[in-house]
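Omission of a single protein chain aside, the complex is shown with its protein chains in their original locations.
Take a look at chain A:
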């Protein structure tokens, strides 16, 4: 069966240490003021006794129905067989249309190269059998990466486990029809 790469975050393990952001930046020489992955912070429910802080990692969702791919005039943004949404920097004209089309604000403009840029699930690393840099670095084991079409992968096991234990599992803004491939799990 074809591979389909996906990532899950076990969000209640995240402590906002931002090691993933740093690891990603160091690995890929991301421009100084930009990041390919972020940690959002939020407070909920607002102004109550049970109020608590949440940390929510996010990055490119490698959407199955990716607006960034639909709108790219040159077909520089494309969806690979293995599910990864990639940018061919050789033919990216730098129109930034994909950047405004992404509901997850996952892309940015690389001013040095003049092209759009985003998370690639560490393509060169996974080709060598390594995990993405953020996954390797995360001290809390928040991030689980793998092939969801392989029932023996760690991510498949995690999602099965989450289903049997009725953990809360969701994806971001599914209402937009982008069919993202990042799973959020709250135990």
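Quick notes on this one:
What we mean here is this: a contact is a pair of C-beta atoms (placed from the backbone, for glycine too) under 8 Å apart; a residue touches a chain by one contact, two chains touch by 3 or more; residues count from 1.
Keep this in mind: contacts and distances are computed from a predicted model.
The chain that is not shown carries the UniProt protein name "Formate-dependent nitrite reductase membrane component NrfD", picked from "GldG family protein", "Thiamine ABC transporter substrate-binding protein", "Formate-dependent nitrite reductase membrane component NrfD" or "Aldehyde dehydrogenase family protein".
Although one chain is not drawn, the whole complex shows that of A:22, A:71, A:123 or A:169 it is A:71 that touches it.
Here the missing chain is touched by one residue of A:15, A:51, A:100 or A:157, and it is A:100.
Although one chain is not drawn, the whole complex shows that of A:113, A:130 or A:163 it is A:113 that touches it. One chain is missing from the display, and on chain A it is touched by residues 11, 40-44, 54, 56, 58, 67, 70-76, 91-97, 99-105, 108-111, 113-116, 170, 172-173, 176-177, 186.
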